[in-house]
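Worksheet: the structure to be examined is printed underneath.
All protein chains but one are shown at their positions in the complex.
Going by the order they are written in, the chains are A, B and C; count residues from 1 in each one.
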Amino acid sequence: MAGRKPKVVGFCCERHGMDAAVLSARSGKEFDASVRLVQVPCTGRVDGMHILKALEDGADCVFVLGCLEKNCYYDTGSIEGRKRVEYVKQMLSEVGVEKERVEMFNSASTNAWMFPEIVSKMVALAKKLGPIGGEKQ
Amino acid sequence: MKAASIQVILCKCCTELPAVLNIERLRKLAEESCNVVSVMMVDAICDGKGLPAVVNNAKEAEVDRAVILACHKKDIDPALFKAYRRAGINEFMIEIVNIREEALLPHASEPERAQLKAETMLAASLARARLLAPLEKQTEAMKTKNVVIIGAGASGQAAAHAAAKTGAHTILIEKTGKSLKAPGIVMPHSQVVGAKGYGGNYQLTIKAGDKIENLDAAAVVIATGGGWTQLKGPLAKAVKDAMPLYKLHEHLQAGSVPKGPVVFVDTPDPTGKTMKVQDYAWDDTLETALQLKRKARETQVFVIFQEMRAFGLSELAYKEAADLGIKFVRYDKSAVPKIDPKEPTNLIVKDFAQGDVLSIKIGTLVFSSIPANQDNQAIADALRIPMSVDGGVRRGSIQRWPVTTPRPGIFVCGSALFPKSNEVAKAEGEAAGSMAGEFVAKGEIEFGGSVAQVTQEKCSACLTCIRTCPYEAPFIGTASKAEIKEQLCQGCGMCVGICPSKAIELHHYTDDQIMAQARELLGGDF
Amino acid sequence: MKAGSNLEKVFESGKFAVTAEIGPPQSANPEPLTHHAKMMKGSADAFNLTDNQTAVVRLSSIASAVIIMREGIEPVIQMTCRDRNRIALQSDLFGAAALGIKNVLCLTGDHQIFGNEKPAKNVFDFDSIVELQVFDQLRREGRQVGGEVVKDPPRTYLGCAENPFATPYEYRVSRLAKKVAAGADFCQTQAIFDMVMFEKFMDEVRSRGLDKKIHILAGVIPMKSAGAARYMKNKVPGMIVPNEIVDRMKNAKDPKEEGIKLCIEQIEHLKTVKGVHGVHIMAVAWEEIVPKIVEMAGLLPRPTFQ
Partner (left out) sequence: MIVAKRKPLNEIAEMVAPYKRVSVIGCRSCVAICLAGGEKEVKMLVSALKVKNKKEGRDQEFEALVVERQCEKEWVKEVEDKVLGSDITLSMACSLGAQTIGDMYPSHVTFPGLNTGIFGVPEEQGVWSEKCVGCGNCIIHTTGGICPISRCAKSMLNGPCGGSANRKCEVNLDTDCAWSAIYDRLKIQNRLELIEKVTPAKDWSTSHAGGRRTYVREDAKLTPHQKKGKEAIQ
């Protein structure tokens, strides 16, 4: 299936994460349309289950985008988010799925260039790795 | 349960949306979707003109929720939610979809993909909207109109004046016994040692002299300021007679000029990890360097820094500095300035911009910075607010709320955040004081809405939520199960994400809502 | 005389005793044991055979003892609690005594994590002090720990080990006192490099009168290189090697010679410490150096008894 487009899900915190995405769009930056954003109040809200479920439901890659750890709106939220992502990565490596498919990022809301970089990194990875279990769905 | 009946609003964003997307296709998709009873197009939801028609339409169609394809939710006028409320639609039943910044703008060069993505986003938000539930916020009256200001320095006094203007009772808590004039009450020799409660109704424990007193506070302003320091690290060993900026300032005022060349460094500890370049350093370093150079043209002046940040119009000083021949050398953290091993009176700096390694003879070394107040940690602990790595108080958001903390009702200003000049500190004090005053003027606190809730039957009382929450909202209730104190809950959902028994749900961001949206988004092929 | 071993006789005669360590081979070949026995014969009063030291599987200490006895030298066998419960320990004590082994050193034993059979299940039914107490009761009263009366109890000279350099330091002498109370006749110490600390330990030993109740063999290790010194300093828990010693080894032209010299100096020093009744030389993987050290330390000839 040559025409298959990658599918990337991004769980973005309502604070710096989503603001960084919005700012980059407003600054005229383009990024790949493959990314699907799901807003959560804080990356600490992200449950490993959400990430795994997204992979189950057809995501090639999932990223979580939160505030900078030293400047998280909810104090320790993005640290919690990182730990959740790390645990999912561990689970994925245990089941033999590329753990790089899941990644945590942090960005300041004032940073307009970071979000497109995250998207292009994850989309490139999704293209490289292809869908989980090959192209049949 | 009654089936959802959804109103879909398509905002054209003036002409932006139709320029890229096929709005008719979106309309058709919306109309054909389950539970959608009404679809409306508006020119621009943000100008408020279309609002009455939208709300009337919602009433007529008897919808109980709405999905609005527009832009960033934070930029939607609160009037929209108020108007819907009048029409009997709860604000938590309104789903704003950011079609503009998530599909329209970033994918404008691929209109077909943008279109498919927008359609998928519509489907996903409908899926999420079907799972929404109305949430009522509650209120609690504030017991007092007290705004307690900790620290009676420049920012604290400014805060007191500003807060008093709004009609709040101000109480200034000052550690020292210095006499000052400020509105309201001044408590000298006092410190905050403990706090209970939440924004609107705090109970502070104050140590006044030897006595411990309780003080109700509706809002608190932290204005603890900063203090001076000595040169630190390897430079301190090598340079014995370095002086802090304010000393040099005093010398200049008294008419004496220090031995040249004069080298200004931006921090008392270039090798240190916690000290960062401060506003203070910049405004006042520049100003002092200029004063020096104006007075003694022949004296060589170097300013060595990592990051330059002059406040507002102070930036104009760069030009004069350049004209007068002040040399600026930017260094990088990886190559901090150090004493020349061959020539102990010289400082070696690698110019980050040019790549040259300079050896500058030191006549006088002047360092500038104020470390955070040592009391900040104790106050942050008492009020349970986060600290920054520099030892300052952490603020809510640098753009949106520069003088708030993540805890409602607690404001912060001046050098308590990080060292800064008197003028900036005063301006921040005013801002924090009036915000605190306005907060208190409301007379009641609003809480609830998107907060966490425990399903007690599932709770294992494992204490994980209690240990994880930064706001101390979860507690073990009388049934020996976890409960959430809604007034304290900030709705971050950290407890929800970590609960091993899945006994906690965050209203408005439930697992089902999050996963339904993600699933639907993955359904689209674009 | 409790057991009538050569070691016991040396101690009783008041002479300064010398023992040396022999590590049994990691195989079924008795040859290395015979070789070491022949080489070291006459250099020490008894030879200590380790019991699967550092939990590395080796030829058993009892069998090793029998092999070196054939060469006419006296063994001290180590018996650890790691691999044997009370049934096996008492049984082995009977067996050792029946084979003519008179000296037994009671040890808790190194944990298997350090050895070459890490997944092993350990026993630790006893610790060294309980082992001493049970063995002492067996030889004195002819009664097993379970109460069974033994007709021909073993006559064994009982030893223990103590490390003055393990924490809590202030408790180490008390622990030695417990071993004395449990029935230990002699004690081998951990290798001593920090003489100041050891002397402090011995001061307390003497002030509690323990030097009158137990014969202390001070442990010494001749080092071949600075690396060995550093290893012991940094990697062996409960071992203290002062920096001067590491530096001395590092700066030496001929580290081996320096190691020998240092060891001899240490023995000379230990001879002067009141309450020390002998030395135990642990020349791990350098057994051939023992005769030279003993000779150069002026400890030859070793006494003989009829």
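Operating definition for what follows: contacts are C-beta pairs under 8 Å (C-beta built on N, C-alpha and C of every residue); 3 or more make two chains touch, one makes a residue touch a chain.
Fair warning: this is a prediction, and the values are worked out from it, not measured in the lab.
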*asked:* I'd like to know which visible chains would be in contact with the absent chain if the whole complex were considered.
replied: A, B, C
*Full-complex contact with the absent chain, from C:H111, C:R143, C:R230 or C:R302*: C:H111
*Residue among C:K9, C:H36 or C:R82 that touches the chain left out of view*: C:R82
*asked:* From the list C:A182, C:M223 or C:A297, pick the residue that touches the absent chain.
replied: C:A182
*Check the options C:G72, C:G238 or C:P303 and report the residue that touches the missing chain.*
C:G238
*Extract the touching residues of chain B with respect to the undisplayed chain.*
458, 460, 462, 464, 467-468, 499-503
*Please identify, in ascending order, the residues of chain A that touch the omitted chain?*
47-49, 52-53, 55-56, 88, 91-92, 94-97, 132-134, 136
_Residues of chain C in contact with the chain not shown_ = 81-82, 86, 108-111, 113, 122, 124-130, 133-134, 145, 161-163, 165-168, 171, 174-175, 177-178, 181-182, 190, 237-239
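By definition in this document, only the chains that are shown with their structure count from here on.
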*asked:* I need the chain pair with the most C-beta contacts, please.
replied: A-B
*How many Å are there between the centre of chain A and the centre of chain C, using C-alpha atoms for each centre?*
62
_Distance from chain C to chain B - Cα centre to Cα centre, in angstrom_ = 67
_Multi-chain contact sites of chain A, meaning residues that touch two or more partners_ = none
*Which chain B residues reach two or more other chains?*
none
*Write out the stretch or stretches of chain B touching chain A in their complex.*
72, 74, 98, 100-103, 105-110, 113-114, 116-117, 120-121, 124, 386, 388-389, 394, 396-399, 406, 450, 468, 470, 490-494, 496-498, 506, 509, 511, 514-515, 517-519, 521-526
*What residues of chain A sit close enough to touch chain B in their complex?*
5, 7, 9, 11, 15-16, 18-19, 21-22, 24-26, 28-31, 33-34, 36-38, 40-42, 44-47, 49-50, 53-54, 57-59, 70-71, 73-77, 80, 84, 109-110, 116
